[in-house]
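A single protein chain has been omitted; all remaining protein chains appear in their positions.
For clarity, chains are labelled A and B in written order, and residue numbers in each chain start from 1.
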Amino acid sequence: MRVAYSLSDLLAIVGPAEVRGTTALAVTGLASLETARAGDLSFLGNPRYKTQVPESQATVILLPTDYVGEPRLGQVFVLLANPSVALAAVCTRIEQRLWPRPAPGIHPSAVVAPDAVVAASATIGPLCVVESGAQIGERAHLQAQVFVGQGVRIGDECWLQPGVHVSAECTLHARVRLQPGVVVGSDGFGYEFVRGRHEKVPQVGGVIIESDVEVGANSTIDRARFSQTVIGEGTKIDNLVQVAHNVVIGKHCILCAQVGVAGSSTLGDYVILGGQAGVSGHVKIGRGVKAGARAGLTTDLEAGGFVSGMPALPHMLEQRLTILRKRLPELFRRFDALEAAVTELKKSSSA
Amino acid sequence: MRVAYSLSDLLAIVGPAEVRGTTALAVTGLASLETARAGDLSFLGNPRYKTQVPESQATVILLPTDYVGEPRLGQVFVLLANPSVALAAVCTRIEQRLWPRPAPGIHPSAVVAPDAVVAASATIGPLCVVESGAQIGERAHLQAQVFVGQGVRIGDECWLQPGVHVSAECTLHARVRLQPGVVVGSDGFGYEFVRGRHEKVPQVGGVIIESDVEVGANSTIDRARFSQTVIGEGTKIDNLVQVAHNVVIGKHCILCAQVGVAGSSTLGDYVILGGQAGVSGHVKIGRGVKAGARAGLTTDLEAGGFVSGMPALPHMLEQRLTILRKRLPELFRRFDALEAAVTELKKSSSA
Partner (left out) sequence: MRVAYSLSDLLAIVGPAEVRGTTALAVTGLASLETARAGDLSFLGNPRYKTQVPESQATVILLPTDYVGEPRLGQVFVLLANPSVALAAVCTRIEQRLWPRPAPGIHPSAVVAPDAVVAASATIGPLCVVESGAQIGERAHLQAQVFVGQGVRIGDECWLQPGVHVSAECTLHARVRLQPGVVVGSDGFGYEFVRGRHEKVPQVGGVIIESDVEVGANSTIDRARFSQTVIGEGTKIDNLVQVAHNVVIGKHCILCAQVGVAGSSTLGDYVILGGQAGVSGHVKIGRGVKAGARAGLTTDLEAGGFVSGMPALPHMLEQRLTILRKRLPELFRRFDALEAAVTELKKSSSA
């Protein structure tokens, strides 16, 4: 985002306890202490980076009130109780400019079925398609080139970014945010093998995405065979994640990029899956389970564990096995030596 | 799918041998015995769930004719030769409502090149693009926001769901079904390293997708360098799968979600690849090979094997190695003890 905040604009946003130095430069960017250049705003969020402050080229630096030191010429130190909170306030302000509240209404290029029910406060952007019987909630935003199928229900304040596809009869509760290219309600992957061919098992269930869920770019969530695939309230899903049919994901889970969850598995609340992790079909992952990147969860797991590896094991064990594996060459060498020693002993004892 | 079948509607669909009980409730959903609630239809497909029948809250339950037991008040037991087949009949009926046969014709918002040949029975939905020289077969359905490039041939009864992209000169035979976001005919990934830069190797081949293939949401199939990437008849591909240039996949294969097949590899007929599995470039996988989830197929494999692990090994061996790996801590401990014992023996023997 290209911004241009004067020093006084900035001070009005963050409400500082103290200001040291002054500058005529506008703040036009944000950067870390190390990478900041003239015109950038930076901040000291973690005391262990304190030594980077005197070196930083940032024009404005947000610092804790107990920070000792003076800015260079043309640089400004802004002292406040919590620099991270102040930075967040600036970011929120920028966010409002990055994503301005769209005007309500239906863009003339959108194709909306006559019997779709669109709230007056909703925005249907250019080149969207809304099929028969769909319902679009208050202040919902279909940004551009979005597809909403027959009978879909989009809750209040949902935000569907460009190129999102929500297939027939799926349901989104309130404030769901779908990044570009997300597919909700594609067919589950189910076939029966009949006379040498894979015959399709009809996938006539749906998908329910509860409130405050976010789904990352190009992720896919399949419709259930005949019940519902469910993503629980507050769960956050990263990019290129696959959620198969009949999966039930609990509330406030985190699924990092490229995770895959196979059919009919369930995740309890607060489960965290690292990037590229996978969950086999028909397993139950307990509440609060944490899985490392690339972990392969192939069996039911009790609540609260931390697993890694493929197939996943308790993380401490997996780490130990990883270390011991590296010692295999040494073990084989020592073993050969020991075997030779024993042969020698046998010889001498039988002598 | 929201449905409302009266009991008599349902009985007309399934043709029962016997009906026990009655209900005034309409059937508005389908669910497993365990999760069903009032208004749901359920079924006993597998005898081992028989004990769930008396507990089930389903309003209507499809049961085998030899089932012994009576429904509760307001519940109906429908007995028939094969409850799974009966359920499938209901699902097929629901499927027809979920995906009603679209009216033929070209939506006024679609952009179709004057020299594209569109069958009179085909449907080109809203905001589709069909480029010059493309051919769209009988009863083919481009649902919405689909892109069909120059010279593409779409066979009879193909179904391209919203946001599908088929790039120039690719060919789909009959009844191919592409889920939302599928990309067919993206460039193969080929470069030559010349004077410190990766120079593009032109990718001027195509993709042929044979009849009855299905491809899952957001999967990608690259065009060949100069011949054809081929997906064999009846093969089913799940979501987020990558098929690289010049790959030839046999007939009736199954590629689960997030599988990747690298360039120029070939898969025989009836190959099954578990989720997140990968196939290296330039290898030949024999007919009927089965690979577990996350398997890494790095070499040619003879027909009929079952492999897992990375790099993939025969499944039984991989399982054994997985178990022995877990015993490494014990082995190291025992080894230390044994080494100490031998040292002791050596000492006493030299004494």
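Keep this in mind: a contact is a pair of C-beta atoms (placed from the backbone, for glycine too) under 8 Å apart; a residue touches a chain by one contact, two chains touch by 3 or more.
Nothing here was measured: the structure is a model prediction, and the numbers come from that model.
Participant: Among A:T59, A:Q75 or A:Q161, exactly one should touch the missing chain; which is it?
Facilitator: Of these options, the touching residue for the absent chain is A:Q161.
Participant: Name, in rising order, the residues on subunit B that touch the hidden chain in the full complex.
Facilitator: 109, 111, 127, 129, 145, 147, 149-151, 163, 165, 167-169, 181, 183, 186-187, 189, 191, 196-198, 200-202, 204-206, 218, 220, 222, 226-227, 240, 242, 244, 258, 260, 262, 276, 278, 280, 296, 298, 310-311, 313, 317, 320-321, 324-325, 327, 331, 334-335, 338, 341-342, 345, 348-349
Participant: On subunit A, where is the contact patch with the chain that was removed from view?
Facilitator: 1-2, 29-32, 35, 87-88, 91-92, 94-95, 98-99, 107, 109, 125-127, 144-145, 161-163, 179-181, 212, 214, 216-218, 234, 236, 238-240, 252, 254, 256-258, 275-276, 293-294, 310, 322, 325-326, 328-329, 331-332, 335, 338-339, 342, 345-346, 349
In the analysis below, only the chains that are shown with their structure count from here on.
Participant: For subunit A versus subunit B, what separation do you get between their C-alpha means, in angstrom?
Facilitator: 25
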